[in-house]
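One structure coming up, written as structure tokens, with questions to follow.
Only a single protein chain was left out; the remaining protein chains are all shown in position.
Entry: subunit A
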Amino acid sequence: MIKKLKSPYWPLHLMLLPGLLLVVIYSYGPLFGIIMAFQKFKPAKGFFDSPWAGFDNFQYVLDMPDSARILWNTVIIALFKIVAGFIVPIIVALLLNEVRKDVFKRGIQTMIYLPHFLSWIILGGILIDILSPSSGIVNQLLAWVGIEPIYFLGDNRWFRQVLVMSDVWKEFGFNTIVYLAALTSINPSLYEAAIVDGAGRWKQTWYVTLPGMMPIIVLTLTLSLGNVLNAGFDQVFNLYSPQVYETGDIIDTFVYRIGLIDAQYGVATAVGLFKSVVSFAFISISYYLAYRLANYRIF
């Protein structure tokens, strides 16, 4: 019985090996690459031979006139998305819950889930077409009721609104799923008891449905905390232009431009590191809260 002397775990280790190896290279490698934030990085010299720069890269960003504005844009866009993207799905789930005809309900669900599965390239292309000030159908409709054409994607007074609304448009349907699942798990006898006690529809919603959804509401809200610096790179990158940098330039787009367009690798890494550290703090807090409040664990 030589086999017994060997660790019984080796097949399990072996299964993990390929995935682990690639994760170490492509996820942990970049973590090591963070040292670029403290270097005057030259790609030809690599991580090991580039000269050190101390905190110069950070100082450089702090001295830039735009940095406060970019941080503010990021936070304000992200917060509006979190709030709007949190409220709308709950309302829609409650409305869907009142629909008794299954065919109608399924039809609605099919349509509102769709935008979630399309990329921001497709949706961005659609938005650019329909919001165009010259030929877009939205401005045609506005002209119909006597409103002057609005350059939604090129006007700083409108750009953030477009970002928040189109983000809600993409995700609200899909985000109703978790709430609808929670609604089906509410014990029907609670409603019967409420009716016996004389509760009408509104009171049933208020005293039975909403409390039944509370755990999942708390969970989604705490988990969304981790997104305070995620203003949505895919979306912003495909909709913005230099005219709306003032209201729409966010950390991620800024990192892309100074890093990959201007090739200021060290500076861009420093900005990215700032975002990673702050996000890490928020994500950790949110997971901890989700664990304490809703007994949620990732693994």
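Here is the rule we use: a contact is a pair of C-beta atoms (placed from the backbone, for glycine too) under 8 Å apart; a residue touches a chain by one contact, two chains touch by 3 or more; residues count from 1.
Everything below uses one rule, namely that contacts and distances are computed from a predicted model.
Peer 1: Consult the UniProt record of the chain that does not appear here and report its protein name from "Long-chain-fatty-acid--CoA ligase FadD15", "Carbohydrate ABC transporter permease", "Sorbitol-binding protein /mannitol-binding protein" or "PDR/VanB family oxidoreductase".
Peer 2: Missing chain, UniProt protein name: "Carbohydrate ABC transporter permease".
Peer 1: Who touches the missing chain here, A:Y60, A:F86, A:Y113 or A:Y207?
Peer 2: The one listed residue touching the chain not shown is A:Y113.
Peer 1: In the complete complex, which positions of subunit A touch the hidden chain?
Peer 2: On the side of subunit A, residues 9, 11-13, 15-16, 18-20, 22-23, 25-34, 36, 43, 46-47, 92, 95-96, 98-99, 104, 107-115, 117-119, 121-122, 124-130, 134-135, 137, 140, 169, 172-173, 177-178, 181, 201, 233-234, 237-238, 252, 255-256, 259-260, 265, 268-269, 272-273, 275-276, 279-280, 283-284, 287, 296-299 touch the unshown chain.
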